[in-house]
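Only one protein chain is missing; all other protein chains are in place.
Chain nomenclature is as follows: A and B, assigned in order of appearance, with residue numbering initiated at 1 for each chain independently.
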Amino acid sequence: MSDLTRLTIAEARDGLAAGKFSAVELTAAHITSMDAARGLNAYITETPEKAVEMATASDQRRAQGTVGKMEGIPLAIKDLFCTKDTLTTAASHILDGFKPKYESTVTTNLWNEGAVMLGKVNLDEFAMGSSNETSFYGNVVNPWRRQTDDQPLVPGGSSGGSASAVAAYTAMGATGTDTGGSIRQPAAFTGIVGMKPTYGRCSRWGVVAFASSLDQAGPMTRSVRDAAIMLEAMAGFDPKDSTSVDMDVPNFEAALTGDIKGLKVGIPKEYRLDSVPAEIQSLWDKGIEWLKAAGAEIVEISLPHTKYALPSYYIIAPAEASSNLARYDGVRYGLRVEGKDLADMYSRTRAEGFGSEVQRRLLIGTYALSAGYYDAYYLKAQKVRARIAEDFNTAFKEVDTILTPTAPSAAFAFGEKSGGDPLEMYLNDVFTVPASLAGLPGISLPAGLSGDGLPLGLQLLGRPFDEETVIRTAGVLEEAAEFTAKPSDWWRG
Amino acid sequence: MSLDKATVAKVANLARIRVEEKDLEPLAAELNSILGWVEQLGEVDTENTAPMTSVADMQLRWRTDEISDGGYQEDIVANAPGHEDGFFAVPKVIE
């Protein structure tokens, strides 16, 4: 049997359907791969026994003729999704030992569609970071290395464990969450596909909250088709989430028609930044050419408030986080550090339980909401956010989708941007944050290599709830890009 | 607007995060650098702009009033670092 881990979800689905291998075999292959890849530190908790159990049940279901959309497909789950009786940490010390007594809606949907859980994957603490360097459980390593050296590189963040796990063939797909680019940017850094659907498409119930008005779950896979299949299984209306949209989930895979003739693709001029390396600019130009060649019409557009997206994001997200993370107080779950009284217990627990980046954002957020500063910071940022959303609305009157680079650089080395100035790290989200603020669907797909052989991604954005156009266009781009490069599997022990 | 040490201490207290005296100064510097960068939002004219409230054009859904949850005391306290007879237990609060 050839290496089952190299299959895409769509291929595995066909193989399982044809009886070429069982879910148990497919899962076993991934467990072996997961074991071999421990050096990447992608997993916080491996659940091989549970995986075999679920795969066995999947084979039984198949034998009885019940086949879900993700039947028998082994997945890695970002450790921000609560999984019943399985340790859930948000990569934070403060959730020490926390085993939820409930299962998130998104993972429930996946299990209902037959998927198999391999384990819980690493991330930036509470999803706050763009390099997976803030996890209490240590850095995640990118399976990709530069051609020129063996220096370990970051996988991006915050869904760095998800990205690394999928890129290193330890899982066929992984759930991610995207608040300001946390699916798309690590997908770009690791040469995989990552999709953030429209805000409201996937339920947030049972997902540890970072910034409620921005957080959105999505799939991370090795092909656009796989992303479509997996998103369809994850998405759906959930009455337990007041921001979940009561709308039918389309057959996303069916959107992959390969036909984009006459489609209008916007190219925002504000995304041409001098600071972005030429190789990324030229990849973007290539993308434009590929779409043009496929019959799309290219339209230059303007998103005038683009440069204000990052600063408003770095007020709104921390402000919401400062409130969302108030529940970690050592009373009902997780870490408790005793103190001389209740207030002292709180502040010791939170000082020890939260890492420095989380603390920094909680302080900024607290300050931005505090008396006398609310109007100047939080309210102002929410108004600017409305202007940014307006920019997109205007643009989408003219175009059907927007093409941009995903990130301003390829994967970088540990410590390269996490040394001194936090702003340097924040700037990584420059191309992903605006769509997050507007709640729009976006996908990143690998489209080329950097000069030193690292994957680079292109991003497509769409109208609210028009994931189908994004997927369709991404399918065309994927075919044109012919991205077949793979990391050398140096990490296999 | 610039944060001084005292303000950082106040904010840390509001956020219930213990910050050592020696860390206040460097934290103030970091936060000031971020806030300084955020200042550029002032360039955007938002005179007639309402703050964003929701991404999707939708209305708040209401739930029917029925008892559909609760009744699992054990699960509620299962993860608590301190619990006693079905209660959460915390250091004594003196009012």
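The working rule: a residue touches a chain if its C-beta (ideal position, glycine included) is under 8 Å from a C-beta of that chain, and two chains touch if they have at least 3 such contacts.
As a convention for this text, contacts and distances are computed from a predicted model.
*Asks:* Tell me the UniProt protein name of the chain this structure doesn't show, selecting from "Aspartyl/glutamyl-tRNA(Asn/Gln) amidotransferase subunit B", "Cobalt transporter ATP-binding subunit", "Sulfate transport system permease protein CysT" or "ATP synthase subunit a".
*Replies:* "Aspartyl/glutamyl-tRNA(Asn/Gln) amidotransferase subunit B"
*Asks:* Which shown chains does the chain we cannot see touch?
*Replies:* A, B
*Asks:* With the missing chain put back, one of A:F21, A:Y43 or A:F98 would touch it. Which one?
*Replies:* Reading the full complex, the residue touching the unseen chain is A:F98.
*Asks:* Which listed residue, A:A37, A:V207 or A:V224, touches the chain dropped from view?
*Replies:* Of these options, the touching residue for the absent chain is A:V207.
*Asks:* Which residue numbers on chain B touch the omitted chain?
*Replies:* The list for chain B reads 10, 13-14, 16, 53-54, 58-71, 73, 75-77, 82, 84-95.
*Asks:* For chain A, which positions touch the chain that isn't shown here?
*Replies:* 81-82, 88, 90, 95, 98, 100-102, 104, 204-209, 211-213, 239-243, 319-320, 322-323, 325-327, 329, 331-333, 342-343, 346, 366, 369-371, 374, 378
Keep this in mind: only the chains that are shown with their structure count from here on.
*Asks:* Under the definition above, what is the set of chain B residues touching chain A in their complex?
*Replies:* Touch residues, chain B against chain A: 1, 3, 7-8, 11-19, 27, 30-31, 33-35, 37-38, 40-44, 46, 49-52, 54-56, 58, 60-61, 63, 72, 75-82, 88, 90-94.
*Asks:* Provide the residue numbers of chain A that touch chain B in the complex, in ascending order.
*Replies:* Per the stated touch rule, the residues are 97-101, 198-200, 213, 239, 242-243, 245-246, 305, 307-308, 311-312, 314-315, 322, 326, 329-336, 338-348, 350-351, 354, 359-360, 362-364, 366-367, 370, 373, 376-377, 379-387, 389, 421-423, 437-439, 464-465.
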